[in-house]
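Data block below; observations after.
A protein chain is absent from this complex, but the other protein chains hold their places.
Take a look at chain A:
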Amino acid sequence: MNSLVDKRFELADQSRFDADEVVRPNISYWQDAWRRLKKNKLALLSMAVLIILFVMSMIGPGLSGQNYTTLTPEIKNLPPDSTYWLGTDYLGRDLFSRLWKGLRFSIFVATVAATLKVVIGCIYGAVMAYLGGFVDDVMMRIVEVLNSIPYLIVTLIILVVLGNGYLPLLFALCITNWTSTARMVRGQILKLRESEYIMASSALGASTTRVIAKHLIPNTLSLIILDMATSIPHIIFDETILSFLGIGLQPPAFSLGTLLSAGQEAMAFYPAHLLFPSLLLCLLVLAFNILGDGLRDALDPQLRD
């Protein structure tokens, strides 16, 4: 007969006892996103390209040691050689240095305008979602009115009114761009406020500050980062178009758009004047676009197909 010893009542699989123990290291959302981004080689490459472009825009203008500001008609339209690496323009200025200086301005405008757009849009959208009711309706109507004119036209009018210069240009580029951010933030906050985990959180006694800090901001932040990354190429486009049309910047200030405009005038005889700014602009936008796509995949795995 079998005796009833304790040994016979032991579980066959001991490891089931610690099934609910966290074995793997705890990875935060941002660590996870960074891990996913690291897997995307193309995005990393574009990030490297952007860093190189950024560094070059800082040190590039001084690199060849040639003047790019004063006019020296004796050496105008030189072909590329060892002194002037990309030749000189129609006023005898070193094209290599000008290229990086123009890039610096384009990057500067794009990042500042994108930051402003995001900040304004977030505040506006959050206020709309928070106050709701009549205020929401009125603020939404303002957004709709702004959206019923093509944004470049609004930008043009603002520039006509304010005149040319750095600050008017920045202001004009931001004036319509923020509406999309505002709508997105409003929609996201309204959606989150109805979500169950936030209800659960407040039911468990979380204060408003805690809900905002722990749930609303983290869940909106990735969208905002994405919004900023995707808007930078658009702002670069707009700035280029405005500078190309000769609206926005006051000479001697110049950007890639100004160089393109000068390039178009010289393109029949000196194609390099058009080609180099074009290539640089495409490279810049391409890098921003690929990085933006990579960020989208990394920040929101649900969006991946």
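Simple rule for what comes next: contacts are C-beta pairs under 8 Å (C-beta built on N, C-alpha and C of every residue); 3 or more make two chains touch, one makes a residue touch a chain; residues count from 1.
The criterion applied here is as follows: contacts and distances are computed from a predicted model.
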Report task. Choose one: "NAD(P) transhydrogenase subunit beta", "Arsenate reductase (Azurin) small subunit", "Peptide ABC transporter permease" or "Cytochrome c domain-containing protein". The correct choice is the protein name in UniProt for the chain not shown. Result -> "Peptide ABC transporter permease"
Report summary line: The listed residue (A:I27, A:L63, A:A213 or A:L245) that touches the chain absent from the view is A:L245
Report summary line: Among listed residues A:M128, A:L249 or A:I290, the absent chain is touched only by A:I290
Report task. Pick out which of A:M58, A:L71 or A:I157 touches the chain that's been left out of the picture. Result -> A:I157
Query raised in the report: Which residue, A:A110, A:L260 or A:A298, contacts the hidden chain when the whole complex is considered?
Result: A:L260
Query raised in the report: Residues on chain A that touch the omitted chain in the whole complex?
Result: 144-145, 148-153, 156-158, 160-161, 233, 236-237, 240-241, 244-247, 257, 260, 263-264, 267, 271, 274, 278, 281-282, 285-286, 288-290, 293, 305
